[in-house]
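A protein chain is absent from this complex, but the other protein chains hold their places.
For chain A:
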């Protein structure tokens, strides 16, 4: 087991047609020993490229990569002591489960007794012991995925690298395997770097999440902090579903308070203690900012007691779409000035399409971002 350190890692692809393409820029990530770190971001954000540089499948253009205390930029992949699990995996149809897990060790000429010990142990961990004699065609999708995991486990690597390993499974199985991966990591405690575009997977699996966009690391944090304290509008919008709402607003002084005046003519007050902690806020007075509010922090007063919301921070909105989700309802609201937001409210909200209603913003949970740089104001 080992820590993994990325110092100013950069990847440039040279292409005759398109010139140089910067795929990853100055990535700095310290992954601790035993940590489960998820690289997440939209397609083309550089997450897979980063993983492949760690694997040694891509050359590092500049920067330093350490596994443990060893600089491994120029170390051959086979000597990096890593095991990779990809979304597609090769299970050989003519080999049984045992051999599909064992052939790598056999070809590396491991002692047959050691191979047997490792395969049996991995099968026990993965709960596939009764399947060892079966051929892949006799297995379910989830069982096959476990065999592929088993092949990585028997190598006893210092680090697991996983590139969207669950994306080929159906939704139900994905949820199940996600939980199993968590348990597996709990048990093996092997440092794991996991790539996904699925923010739910990232939130549920990770000790810490690295959010990437356009090859640049946006934020590295534990799931809760990432959700509650996004560094910028991209992270705020990317993590959470439905996504965080953004509204254009101008900060104004009103008596002793600072208020946000929206384009759609709403006015909400920034809580005192928030105004005090945001030391940069004063410089934004009379300037346009972006107000970020998560759908679950927009409250329907009809289903809340008076003390659960602030009657001074109500906004008017017209209900455009009602989406019942079972335990809650998603409301798509027109707040004027061609701005729409989504609110997640209790099923008992009587909202219907076309209703003119008032909603309360839970101001202690809102975010303010610089409209130009899109960075959070702190």
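Please note the rule applied: a contact is a pair of C-beta atoms (placed from the backbone, for glycine too) under 8 Å apart; a residue touches a chain by one contact, two chains touch by 3 or more; residues count from 1.
By our rule, contacts and distances are computed from a predicted model.
> Tell me the UniProt protein name of the chain this structure doesn't show, selecting from "ABC transporter permease", "Imidazole glycerol phosphate synthase subunit HisF", "DNA-binding LacI/PurR family transcriptional regulator" or "SigE family RNA polymerase sigma factor".
"DNA-binding LacI/PurR family transcriptional regulator"
> Among A:21, A:71, A:90 or A:311, choose the residue that contacts the chain missing from this document, as touch is defined above.
Final answer for the missing-chain contact: A:90.
> May I ask which residue of A:42, A:112 or A:350 touches the chain that does not appear here?
Touches the omitted chain: A:112.
> Hey, which chain A residues sit against the chain that's not shown?
Touching the chain left out of view, chain A contributes residues 52, 55-58, 76-78, 84-86, 88-90, 92-94, 99, 103-104, 106-112, 151.
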